[in-house]
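Excluded from the complex is one protein chain; the other protein chains are retained at their positions.
Naming follows writing order (A, B and C), and every chain is counted from residue 1.
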Amino acid sequence: MSIFADENTRVIVQGITGRDGSFHTRQMMAYGTQVVAGVTPGKGGRRFEGPDGIAVPVFDTVADAVAETGGADAAVIYVPPAFAASAIMEAADAGVGFVVCVTEGIPVLDMTRAHALARDRGCRVLGPNCPGLISPGKAKLGIIPGNIVEPGPVGLISRSGTLTYEAVHHLTRDGLGQTTCVGIGGDPLIGTSFVDCLEAFAADPDTKAVALIGEIGGTAEQEAAEWAGRHLEIPAVGFIAGRTAPPGKRMGHAGAIISGAAGTAEEKTKAFEDNGIPVARRPAEISKLVGELLGR
Amino acid sequence: MSIFADENTRVIVQGITGRDGSFHTRQMMAYGTQVVAGVTPGKGGRRFEGPDGIAVPVFDTVADAVAETGGADAAVIYVPPAFAASAIMEAADAGVGFVVCVTEGIPVLDMTRAHALARDRGCRVLGPNCPGLISPGKAKLGIIPGNIVEPGPVGLISRSGTLTYEAVHHLTRDGLGQTTCVGIGGDPLIGTSFVDCLEAFAADPDTKAVALIGEIGGTAEQEAAEWAGRHLEIPAVGFIAGRTAPPGKRMGHAGAIISGAAGTAEEKTKAFEDNGIPVARRPAEISKLVGELLGR
Amino acid sequence: MNLHEYQAKELFRQAGMPVNPGEVASSPDEVRALAEKYGGTVVVKAQVHSGGRGKAGGVKLADGPDEAAEHAETILGMEISGLVVEELLVSPAEKIATEAYVGVLVDREGQCPVFMVSAEGGVDIEEVAATNPDAVHKLRVDPRYGLMPHQAYWMATRLYDEPALVRQCAKVLSGLYDAFTRNGASMAEVNPLISTEDGQVKAIDAKVSIDGNELFRRPTVEALRDTASEEQGAARAREAGLSFVKLDGSVGCCVNGAGLAMATMDLVKYYGGEPANFLDIGGSSNPDKVVAALEIITADPNVKVILFNIFGGITRCDDVARGIVEAAGRIDIRVPLVIRLTGTNEELAREILADAGFEAVASMDEVVQAAVRVAA
Partner (left out) sequence: MNLHEYQAKELFRQAGMPVNPGEVASSPDEVRALAEKYGGTVVVKAQVHSGGRGKAGGVKLADGPDEAAEHAETILGMEISGLVVEELLVSPAEKIATEAYVGVLVDREGQCPVFMVSAEGGVDIEEVAATNPDAVHKLRVDPRYGLMPHQAYWMATRLYDEPALVRQCAKVLSGLYDAFTRNGASMAEVNPLISTEDGQVKAIDAKVSIDGNELFRRPTVEALRDTASEEQGAARAREAGLSFVKLDGSVGCCVNGAGLAMATMDLVKYYGGEPANFLDIGGSSNPDKVVAALEIITADPNVKVILFNIFGGITRCDDVARGIVEAAGRIDIRVPLVIRLTGTNEELAREILADAGFEAVASMDEVVQAAVRVAA
């Protein structure tokens, strides 16, 4: 099994006609994801040509896309930051239950409203500023490269994009395939937390171990560690990026900043270790620790 | 039994130090209502002198009143229209579960927000622009005169204030006491509808008959008639004020206006009668019909 | 409170909406001058608070200044739905490609603003809704979020296919919502919203009603009130804080509470009389209100009797009684009063009235029957 999305998930792509949107939609389709429609305001009525001669209709609005294609389970958003929060709200308002927002650079006050609407409408948001997720062999929603994953027993959760790929790459090479790899995003306000993912992995019988890839800033890793300590019955491994980051400086991700004494790598590492989660010192070590815990 | 409020309901009064607020708070206390505190911004720390030597503390905020008095079940609002929607929001936000808003003349756009917050916080609003309710012999929240009611088997629901008194007056004189008399308010946007009250009365074993006093404007009576036709097992009697009102003119209440062909007294009368609810032609007839249906 | 078209258009302009140009005139000469200034064909429109101005002959196309002045001559002073035309709006005629309808009002059921839009504009939208409901698209606005961009865009795609028109229309709808909320409106509509032959979307008509409860905090909107176009007694009633509607009968009614006031009118009719008015002296009353109510009612020459029906709750009967006594001293009440008072401070009220030589009964049926008898 997998969490959040699989081969039956019917996906709409918002911003399908843009440079990134069209590139990654083709990659998603090539991976086998059920993309049923695209949305770009002003481009309704066209068709989007995917790989292998498959084409999907493009609509002006998500509501039309949902109505005309017999429903959608998820939307993936590749629209510019000025319009991305609005795109999330549009999808949530149209009744889409799961929204993956890849866009980076969305104003945080926009996101306070978008997250509120998503909660009001019962919509799960993954991201923003996230690489999305991939359920190996089933579907990918977002931009995680399909060639670095394999089906298997490991659930992976990360605040980062490329660091996720790095970790997955090692897991796959070491024969440790994945149920689902989830990039939760590097923004301070994200829709799906480590804990949300842990709960989902805990309920998935196929996931036998979890890797948690965190970074400096905020307290999401500490909360995850505490939750895992109390509820998680499968082994988990942690990693924290940003040990060398100076306090008060934003390290790229809007969420990756040490404020005062809070949100340091030390604090997070301690939280993991206090809750029985070994912490890798190098990205390559993550896979090694997971393998040990799984008795491989 | 009674609906919405009884002798155990702990009540806060917002606007307790004003002319109307102080007058009616004393009346409520004299009737036996458990008033536990008052709120008037800027008057926190004083005491409000009720009848019979009883005094209650006055606070600056509802949150303080709730915190300092060990919780409140209901708030009654007597503040000017410019601040009344805010007062409703304050009460709902402080966790008060039932708010009676007597104030008339609140801007309707203010009320769209106040009703939304009340829904979000799980707070029932009665009114605004309503006389409140009275559960004879137990408690009154609002301004319905205590001397015109008696305990008994009739539930009364009305969009009006004084017309309610008129109807209750006859019921009482005819020996038909009441479980609760509820004035739901004359505004276009009210928090508790006829249907909400009907549901509550239907669940109250002591209520043996219901009187519905409606007026022109909107479709609340039609919805009540339909609900009663489908679900109500006890007899009901209707009355509609405004048979002689010309279309397009607002008859005092912001909600009492015939728009186009909709909301006429004829339409509402027909809806009642179609659902087996006899309609009184004069206020005095309401009691007569109730008596007949109860076999008195 | 209803606004005139030109006032509504000004509020729309302030909200950034594209509105056709136009100026107000109140004489044929002014209209001629405006027609000269604009050149070409102009539209001359009566400014009255009424629908159906076109059908009533209050809207005319004019091919030049002379014809415009002629139309002005005809329309000025015309009566439309009982209202006399005193002002005209003159605008250059537009080259219309399509006509749509967009409006927003407060939805009772949803307890929120609701948009109604239709690609079939320029006609009575209620009729469209009745005969072809699929042609009218409704959209509720969650007051917690306001009109969201995707909602405006979705509505715009219901009205236009061409992306450039859709974009313009979405802006119009956002502007309309702004105008609606910023001015405390209860209704704001554009009918028709046109697209021109050169691809511009704009409003060539405008209708706005303001929620009366908003006016205390919107002095600039309150200043738009056209008291000249109000009905008799309305201004005085408003100043005194009374709800008043003039009717055609002979039984003047002074009641506390809108429901009871309506029921009283209904009962007058039931017993064979005709109410002269709806009048609610309101909740927390004071004697001055009673005085004002009596002045307004007695100003109507049709009134043959004045019926007081007061059930005290938040209104105290003694206040009303004092008001009646004071009014009787201040103004010349040339018709009989029949009084019913019951409820809060009823005993005190009876004493006050008795001291001044008035009598009060306790039953509504009784007092209404008495009033009808006197008026007969």
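Following the convention adopted for this analysis, a residue touches a chain if its C-beta (ideal position, glycine included) is under 8 Å from a C-beta of that chain, and two chains touch if they have at least 3 such contacts.
Computed from a prediction, not measured in an experiment: that's the story for all the values here.
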Missing chain: touched chains present in the view: A, B, C
Which residue of A:Ile148, A:Val182 or A:Leu289 touches the chain not shown here: A:Ile148
Touching residue (missing chain; options A:Leu156, A:Ala200 or A:Met251): A:Met251
Option from A:Met28, A:Ala75 or A:Ile106 whose C-beta touches the chain left out: A:Ile106
Hidden partner chain, residues of chain B it touches: 41-44, 60-64, 83, 86-87, 89-90, 93, 113, 116-117, 120
Residues of chain C in contact with the chain not shown: 144-145
Interface residues of chain A (partner: the chain not displayed): 19-20, 24, 81-82, 102, 104-109, 111-113, 115-116, 120, 131, 143-145, 148, 158-166, 169, 186, 188-189, 213, 215-216, 218-220, 239, 241-246, 249-256, 260, 281-284
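As a convention for this text, only the chains that are shown with their structure count from here on.
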Graph class of chain-chain contacts, one of line, ring, star, complete, other: line
A-C or B-C, whichever has more C-beta pairs in contact: B-C
Whole-Å gap separating chain A and chain C, where each centre is the average of the chain's CA atoms: 54
Distance between the centres, which are taken as Cα means, of chain C and chain B, whole angstrom: 28
Two or more partner chains touched - positions in chain B: none
Shared interface positions of chain C, touching two or more other chains: 144
